[in-house]
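Okay, handing you the structure first.
Not every chain of the complex is shown here; the ones you see sit where they belong.
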């Protein structure tokens, strides 16, 4: 428990606020990596997932790719991409790796959200004369939102923990303190930085939990509460 | 009038759901398709609004082949009531009913007013208009389904086992309601069920189907009961057994009708000879 | 590619190490998550608690966890036990949720049928609930296996040799082929293990159709 | 292990119940160090020892406890950095002084063998262009240049010769940027102006870098030196001392070139080197 006290002390010490990477800047860069990666991944994966869910086509490919992507070690990918992109593009390389990490859960959230809409509801919508895009836009997307947000949520949580690895290639994110801490055996610093990351993750999780509730369509929730 | 001409449907997986089916559905009457599970009833129904495309053959509405019509516009012009309602869970009752009107471009306010009137027609209290479907009972949901189908005042109404999921008492109520509505509205109704009693109750014309949508018999309920075409029909409607082959029996409370096993099946209310 | 050809024995040796290091956490994760998952499934109170803790565990960055275990547990920094414990923690974090969901996925009417024919509680759990939860547990085990194998590479940063060695070593020596070989090897063994689990699942659960 | 007998700790055998001729050779997580460790290992094997390799352990702070408790028995080290680890206040700078002090500074359970002529010490480097345009030859010449960034591994920030040392010893003010294992590339790409590079890094030549002189002795001389458990000195000295003697500064750079440029494995490099030097 001493270590915890030291870690808390580390978080609030003035040295931590100055130094080559002040804590506030580390938090900011850590969050920036997370948010940007998840956003880019969402721009790619959400429309693709909706399309897969709506048409049912390419599902095998999407599932297969997601499975393979999950197996890719992010640590190796970051290093590989830094070498391939060149050292002047470390940020780009790391971001790319995190985007790849974030795509599978978002893709899965998007297509499973659409797929999870009951067939008879989609059928009803088609039967009353909605066009294919109206079915997607007015029925499948709104009813699939909770699962999509769930996908974004797990993507974000994975990325926020994994951005730590960016600290191995440069001075940014809270991972820098951990990498440095490991080399100089400063466990208080390692634990302190880890705690900050956990707090960030919990806050983001909370945000998504609220969002997930907010996007459950009213009628659907009314039914759930009624039970 | 709807006419099926030698319609065949083979699903991509090779299932022959409908084989060479021909039928004339007269306008302004109720035609009931009845048959056991998998006999192709739903497939036939969905071919009328092009939710399913026939493999061969053609379907005409008032002499015009529907293959030439835009499927989306065709569907908006035909009312369709699904088993379990198939309502949009995230739209309020009033907006569910107004769906087709809105799709057709009717302004929101006007569509809602129209929808509210239709709620009256199907006997739903307007106070339910602001609820979501999940806040209604099964029977109420079915009525909303009917209201939605009627809202744009289509000539044709397709109903696919609309009362299959509700309990018997509500079901009887909805059946009575359907009869009343049809007396008022005179739509061309195609109704699918696997309950022969429901078929005889609601149908002006009853079509008994066996596997592959083979027509076993077509006729009015009386024609079919009085003269079943073959053993299949006879056994399907049950004339040979149980509740449809009755003898009279006199009791203190009047004459009752009993089946072969001596079990009472009904009362003889009056002899018209 | 010549690098790969010249270093096949190194890659082979590291692959074996890697598999050895991941196997135990995957197994331990499965075993530990069954009682924990059951607790999460069975009682509302433990459910909230369990899922929160498990969720929190998962947010701890792997690098930090690897580095913090030695001082917290008093184990030598070089010991592989660190890696095994850390990976087990993540495996439990993933599996517990799956086991809880898996138990919940057993249809209530089947459960009731088992009660109705006279299964006792203990027997029902082992002979009905758990086997029927099998397909979802298997799905979780697959996710766990793949992510454990992938995460294992970070162990190199605390001095534990496995395929992750190719990442740091290749990075220092600027050999793209070396890192790429490491990434590909990890993906390949993860996918192979994944397939093996599927095959194993089919053999153990012949009743679960492809759709299930 | 629940066994806490301090005497047994001292014998260095507590980690594993190994036969006396099994030696655990460790290395830092640095390819060059690993090659030297591999050379030690193969030399020991040639002499009949059973060798267990525990390579890429990480930085000094990571493996020192393992050495002290006997889990690792031999590791290639660097005199200057090692002395600074045990005695951060040291003022020795020359190779001889450093080695002499080091012998006293190591804990009792450890010992250093003979140091090698090969050196691999931290140094500050700039690009040739930058050196020319700013007229740089020595670290002190950096003083007064605004907005300098020094790049190096994350832990450089906390080292005595890091940004703080630069300011204290030479009055040079720099910002710090952690460049991990890509410090040279970052220097060449211009992300940083000054780079902390090991002097035996072949890229100092290949990338045309200028190593800044260090007249004030910010960096200690750092020769390759085997750090071993005190209990195995007798056993291994006879094998490793000739290796240390044969390893020259140029020879070390050459080993590194074989690893990075020719992409050869450390086993092959070590085997060839031992053969060439008639040591195996």
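Note that the chains take the letters A, B, C and D in the order they are written out, and that residue 1 is the start of every chain.
By definition in this document, a residue touches a chain if its C-beta (ideal position, glycine included) is under 8 Å from a C-beta of that chain, and two chains touch if they have at least 3 such contacts.
Bear in mind the structure is a predicted one, so any value in this text is a computation, not a measurement.
When all chains in the structure file are tallied, the complex works out to A x1, B x2, C x1, D x1.
The rule is simple: only the chains that are shown with their structure count from here on.
The most distant chain from chain B, with centres taken as the mean of CA atoms, is D. Relative to the whole-protein C-alpha centroid, the nearest chain centroid is that of A. Here the chain pair with the top count of touching C-beta pairs is A-C.
Chain B and chain D have Cα centroids separated by 87 Å. Centre to centre, using the average C-alpha position, chain A and chain B are separated by 49 Å. Between chain A and chain C the centroid-to-centroid distance comes to 20 Å (mean Cα coordinates, whole Å). Within chain C, the positions touching two or more other chains are listed as 157-158, 168, 171, 174. Those residues of chain A in touch with two or more other chains are numbered 82, 167-168, 179, 182. An unclassified topology is adopted by the chain contact network, corresponding to no line, ring, star or complete arrangement. A complete list of chain pairs in contact reads A-B, A-C, A-D, C-D. The touching residues of chain D, counted against chain A in their complex, run 58-59, 61-62, 153-155, 157-158, 163, 175-180, 182, 185-186, 189-191. Remark: chain A residues 19-21, 82, 86-88, 90, 167-171, 176, 179-180, 182-185 touch chain D in the complex.
Within the complex formed with chain D, the residues of chain C that make contact are 2-3, 6-7, 10, 76-78, 156-159, 161, 165, 168-169, 171-175, 177-178.
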